[in-house]
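First, the structure itself, so that you have it in front of you.
The complex appears here without one of its protein chains, the remainder shown in place.
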Amino acid sequence: METAVLKLHCQDMKGIVYNVSRYLFECGGNIINAEQHAEAIDNRFFMRVCFDCSGLNRTREEFQAGLAALAAEFSMETRLSFSDRRKRMAVMVSNYDHCLYDLLLRHQYGEINADFALIVSNHRTLEPIAETFAVPFFYVPVTPQAKEEAEARVLGLFQAHHVDFVVLARYMQVLTEAFTSRYQNAIINVHHGLLPAFKGARPYHQAYEHGVKTIGATSHYATADLDMGPIIEQQTVRVDHTHSVETLVAMGRDIERNVLSAAVKAHADDRIMVYRRRTIVFR
Amino acid sequence: METAVLKLHCQDMKGIVYNVSRYLFECGGNIINAEQHAEAIDNRFFMRVCFDCSGLNRTREEFQAGLAALAAEFSMETRLSFSDRRKRMAVMVSNYDHCLYDLLLRHQYGEINADFALIVSNHRTLEPIAETFAVPFFYVPVTPQAKEEAEARVLGLFQAHHVDFVVLARYMQVLTEAFTSRYQNAIINVHHGLLPAFKGARPYHQAYEHGVKTIGATSHYATADLDMGPIIEQQTVRVDHTHSVETLVAMGRDIERNVLSAAVKAHADDRIMVYRRRTIVFR
Amino acid sequence: METAVLKLHCQDMKGIVYNVSRYLFECGGNIINAEQHAEAIDNRFFMRVCFDCSGLNRTREEFQAGLAALAAEFSMETRLSFSDRRKRMAVMVSNYDHCLYDLLLRHQYGEINADFALIVSNHRTLEPIAETFAVPFFYVPVTPQAKEEAEARVLGLFQAHHVDFVVLARYMQVLTEAFTSRYQNAIINVHHGLLPAFKGARPYHQAYEHGVKTIGATSHYATADLDMGPIIEQQTVRVDHTHSVETLVAMGRDIERNVLSAAVKAHADDRIMVYRRRTIVFR
Partner (left out) sequence: METAVLKLHCQDMKGIVYNVSRYLFECGGNIINAEQHAEAIDNRFFMRVCFDCSGLNRTREEFQAGLAALAAEFSMETRLSFSDRRKRMAVMVSNYDHCLYDLLLRHQYGEINADFALIVSNHRTLEPIAETFAVPFFYVPVTPQAKEEAEARVLGLFQAHHVDFVVLARYMQVLTEAFTSRYQNAIINVHHGLLPAFKGARPYHQAYEHGVKTIGATSHYATADLDMGPIIEQQTVRVDHTHSVETLVAMGRDIERNVLSAAVKAHADDRIMVYRRRTIVFR
């Protein structure tokens, strides 16, 4: 089955669901799933429709033109994607492999509706894993002096490999604003703490010293403001006095991979919408 | 704001969302929230629409007549309810008070969109609680010899108090089929085990003896077949070798009250649909 | 069975378990349960022993004298309590009743090894609940101008009612250092956020605005530094974009009562030890 996903948001008003569903019906689309959300802030309405587009009675270009007219009428912002155009992801890593393995395995199991375009790393450590899974691997070392050149090289690789979105799978370099602004709401990071608590470095050490009884991990879109981008997914695990920092790190690996993979799956499915600093993650 | 909830299910086919949203739009309704679900079994489509009906451009009777016509066209089963007609619930209890207290307090906090019609018990133990919360209390003793008379008395009380649905808050009597069939998908029971495991009596003892590492509680619609009705909500809690049966019972109280209240809230909100032995619980 | 709990901590060294168990054996005590913990910080050793003291072959005074000698030998800090001397707790509340109800009900179920000495409130709202459960209630209004007088009155009440520890069950006044220092590691507070995130006022609003996907509640010992005392228990619950601030507040009630009651139970059982800003909570 050929499907498409339409995401839109606009001022909340009467008739949006009706007009969207009417348009899809007229074009021969069949709604498989639709979700709405009304955000109290600014009285904003969000909608995601997944529809069977194999019976479209016009070309995709015609369909999109009609959609643009509808969007203009309701001042909607819309985004449309077709399932036969799978997204391509770049994964950036350093030395830790647990998030990378999780993504590679879930991709093999068919859980992720996107494909690996390439893996980029500032270390050679994980190159053998890339080889095992037959994903192109590029070693791009980063030095404080030559960070911009390195980022330029990475951006060039992304362009050459037709990258749609980027996954920072425990990539241990801070990206510049120039870089993050090129992939707005399209760079997914994992932070090994339950943001906004324990931002920055060594969150498990911070957690240990605070004596918290719960640790967590967070996946979010990367923005210029480190660890402050819109949160996509968080998971927690109970800890107690018997757990050393090393144990917290080990327990953290499990939730880090989970929250990152959940975010990647949601992004690949076009289930995420961002409004201000909040995300709407449809099911 | 005056709202209404429309629930429907029918064969899955093109145009259902469109036709329903068109009808609501024509009648002056404004969709606040809509959810759909396609159940693979029998290719069945389910939908719940919550809409603002304060701007309806016709009487409720006219609206319902038009809806009936639409339902006939698509062979839909529909159910409509208006928020200004709050549901009335009967709570049946025996000696345990934790589920009853949880319902009474959540009702006070405004979490439950229904009101207490009465409390019926086969013991006098909890009468003072009913008094404190100003809910009519009726003591209806049950003996094996006179179970049918007792049930008849209870049904009479329900009718007199305009009961819409029934909550078995750890009511320790098995109801007859004659009774349960009078309130189909409208009697909510809590079982202190993670069904289908540990059916029947003394589930915490069973759990202890099996040495399980997780116990649970289940809320479900009561049917003639004890503990086998459609499951609405389940919660679990980790246990280990240090927990005695008494501790399991204590830990179980917390999840029993949670799953029962969650089910009552969902039912009161018209968020539950039943198909075969499965429930669809919209958000 | 008469039992006692011995808690101790000291430098970690060879022979502590042996010497403690030897002393108990010599005195006719029978160990029911013992837990140890070695905290990496400062190489510190912690131990809690619960023992059957009904067969003690000397008076309690003699037993304690011998224990003091042992403690001196190993530079141990020790604390001993007997189960036949139940602790007495003061509960301070304002207008919210969910934590208070939870404590009262768990006490009735026998879950809490302590008794209510009195309830103190800066409002009259919850007085009827205190009456229902037959706990003395004292209304002590607090004004910014006369905070110290109010606290003095409260401390007087605590003394008169032989209070061992204090529970702040959503008490909405900040206590002075003079007050908290009188009950060191004996005032248990609940904060409706997952500390150290969302300190201070309106944590659910903060959580909503940050768009977090997990909210939490924290119970901790109150210290002069607000919301910074040693954490005893934390629980979290998943949230998503569909949840309004009001829903977060409602979901929060469930975990607030849980973490507070868990802390109260642990404190009443003498299961908590504090070292620096971390707690050791034995099972």
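By letter and in written order, the chains are A, B and C; residue numbering begins at 1 in each of them.
Just so it is clear, a contact is a pair of C-beta atoms (placed from the backbone, for glycine too) under 8 Å apart; a residue touches a chain by one contact, two chains touch by 3 or more.
On a predicted model such as this, the values are computed, not experimentally measured, just so you know.
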| item | value |
| --- | --- |
| Which residue of B:Ser81, B:Thr125 or B:Gln235 touches the chain not shown here | B:Gln235 |
| Touch criterion as defined above, residue of C:Leu24, C:Leu105, C:Val140 or C:Val281 at the omitted chain | C:Leu24 |
| Contact footprint on chain C, counting only the chain that is left out | 14-18, 21-22, 24-25, 30-36, 38, 55 |
| Residues of chain B (touch criterion as defined above) contacting the omitted chain | 37, 39-40, 194-198, 209-214, 216, 218, 230-236, 238, 240-242, 244, 276-281 |
| In chain A, positions touching the absent partner | 97-98, 101, 105, 109, 111, 132, 242, 250, 253-254, 258, 283 |
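Heads up, the rule we're going with is that only the chains that are shown with their structure count from here on.
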| item | value |
| --- | --- |
| Inter-chain centre distance, chain A versus chain C - centres from mean C-alpha coordinates, in Å | 42 |
| Whole-Å separation of chain centres (CA-atom averages), chain B against chain C | 37 |
